[in-house]
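To start, I am sharing the structure in question, which I have written as structure tokens.
All protein chains of the complex are present and in place, except for one that has been dropped.
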Amino acid sequence: MATVTLEGVRKSYGRVEIIPPIDLEIASGEFIALVGPSGSGKSTLLRVIAGLEEIDAGRILLDGKDITRAEPSERDMAMVFQSYALYPHMTVAENMVFALRMRGADPAEIDRRLTAALRMLGMTDYANRKPGQLSGGQRQRVAMGRAIVRQPQVFLFDEPLSNLDAKLRAATRLELRALHDQLGATSIFVTHDQIEAMTMADRIVLLDRGRIQQIGTPQQIYREPRNRFVASFIGSPEINMLRGVLAPGAGHPSFAGLPLPDGLRVTAERKVDLGVRPEHVSVWTEPAPDRWPFEVEAVEFTGHDAFLLGKTPAGRITARVDPDSENGLADRVTAGQRLHVQVQARHVLLFDPETGLRLPDG
Amino acid sequence: MNTTIKPGTTARRNKRWLVVSLAPVALFFLVLSGFPVLNLLGLSFFNVEWSEGAADVSYVGLENYRRLFFQETIYWAGVRNTLVFAVGVVTCQMVLGFSMALAVNRAGSAGRTILTGIFLLPIVIPPIVIGTMWRLVMGREFGLANTLLRALGLSEVDWLGNPDIALASVMFVDIWHWTPFVFLLMLAGLEALDEEVLDAARMDVTGFWQEVRHIILPLMLPTIVITVLFRVILSFKVFDEVYLLTSGGPGTATEVINFSIYRTFFRQDQVGYGSAMSVVTLFAITLMIILARGLLARRKPAEDAQ
Partner (left out) sequence: MTARRIAGRVAANGVVWGYAALIVLPTLWVLSNAFKYKIDIITGTTISPITWSNFEQLLFSRQSHFLWNLFNSAVVAVISTAIVIVAATMAAFTLGRLRVPGWVRWLILGWALLFQMLPTLTFVGSWYVMWSAVGLHGTYVAVILTHVVHNLPMGLFLMLSFMAALPQELFQAARMDGCSNGQMFWRVAFPLVRGGMIAATALIFIFSWSDFAIALALTSPATMTAPVAISTFAQEYDIRYGEMAAGTLLSIVPALVLILVGQRFIVRGLLAGAVK
């Protein structure tokens, strides 16, 4: 259990700056996710924290102690790699105790920790197998076990779930988080999958091209995105982003000439990027003064959701329909059908078209 | 245009290709490498004397073999030397080559391309020329080595003429010759190791030597074993350098198997006896190769389980 602090950490490869100066404070026992698209520098950041890469400027502190110059093995951190990186020539048990053996730990203690970890992961029967004889999911557990046995102050995860199939991934997500809670560790988890981040993390650090876009809880990030990038990256399906002129109007404000329902305070005319999530767009069969015409282009039925993709005068949007609603719209709708959508003004997010930053409502 | 093919045509063409493509190789092997073995076997039972340009062939049964096993001394000195030679040079090549590869792999090196180019030189220079080069360097009177020693005020060394160090000198040349090759192989092997596993190791081990001993060496073991086996068997082929450096001397200090065979055939004109020598040598080395393959085969199942 320990706090991890990054101060002004900067890293470049040659002339390309991968990570511009970053400051980050991770609390003890926190589960923090580093999320971003590929190339956002999240893996590099993790490797820098681990000590596998050197930094060009700044400091890294573990519980206040400067570990910037420390070797990876001296940082009391354990890492779970994307492809698990198990030692192919060692058995499961040998893999897990290797680090402890290298440090000359007491054999009895090693044995105790090994047995406990194997039991925790349900891998006791596999202790003498070699990685080549295990399935992907089992190898993932051994990788976790290797980290657990070390009882480090910090756990580092480099996209450990991305090589698992979808079903296994969902189950392992829960297990991983449960383990974190049980061990009371500080965990830093890198992923490109925003759902993983949203479901597992206490706080999310969203990165784009090395820069921190936002740090916050999943709720904060989802409901109060700082900029267009955050709003678009988080949320599946992606948020609807329309560009147009927002104008106060007689009675109702309007957007791109279309009427908006009450809820937005608009004082002056301005050009904005209007963001509204699919679940905040309601679909109607009949027109109304604050509804927009909507021509359905495609229907996506996922079981517990139905998404209608279509055209409005303001642009293309995706709207969510509850498949279980009484009017049974979700089952009846077809491509080419003309319907009407209402944007729920309370949930609209406005962004400056130039900077991408979110505008305060009104 | 008729776009269908008459049934059976393709099958015939295919069969013809199989024969045509393999025939040259098969023919060469049969006539020029398979048959010579039989030829040697046959000749080994005869005594061949050249008189007035004609061959006088007389059957002697197992006499040549008897002589080889019970009366011959030089050949067996050669066998001993060759074994010492093989073990010695391969050990040095592996240690040096692996160490250098490890160093370059870890720490990187400036000017890799130039370095690789230089390291290729010993491999592509004709071995006989390597012999002349080092003959010039190691020559007692005018060689570079002794010139340098004299310039430093030290006494000169008879690298090639002193029976006690002649073999070592020849071994030195062979090590010089092949270490770069081992280096290139080891480097390629090291660079093929899974980066992630090495990263994991960096987080677990507390020092470089631990990493080498517990992770790198075990992972490189297959490559190392194969390289060692190949290099040992290939060092039995040494001939060119010995021919030029010492011609097997002084005395039998640098006698090697190949040189014995050469001398018997071409300097002493004893075709029958030389054939017997060749047959015995072929047999022994083939046995070694089969044993080596057996060793490798036994390791493979263990590896495949990983």
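The letters A and B name the chains in turn, as written, and every chain counts its residues from 1.
Operating definition for what follows: a contact is a pair of C-beta atoms (placed from the backbone, for glycine too) under 8 Å apart; a residue touches a chain by one contact, two chains touch by 3 or more.
A quick note: this is a predicted structure, and the numbers were derived from the prediction, not measured.
Undergrad: Decide which residue listed in B:84, B:234 or B:295 touches the omitted chain of the complex.
TA: B:234
Undergrad: Go through chain B and note every residue touching the omitted chain.
TA: That gives, for chain B, the contact residues 5, 10, 13-14, 16-18, 20-22, 24-26, 28-29, 32-37, 39-40, 43, 96, 99-100, 103-104, 106-110, 113, 115-129, 131-137, 139, 141-142, 144, 147, 176, 179-181, 184-185, 188, 227, 230, 233-234, 236-237, 239-240, 243-244, 257-259, 261-262, 265-266, 271, 274-275, 278, 281-282, 285-286, 289.
One rule holds for everything that comes next: only the chains that are shown with their structure count from here on.
Undergrad: So in the complex, the part of chain A that touches chain B is made up of which residues?
TA: Result: residues 47, 50-52, 71-74, 77-79, 81-89, 98-99, 102-103, 130-133, 146 of chain A touch chain B.
Undergrad: Per the contact definition, I'd like the list of chain B residues that touch chain A in the complex.
TA: 194, 196-197, 199-206, 210, 214-215, 218-219, 221, 304-306
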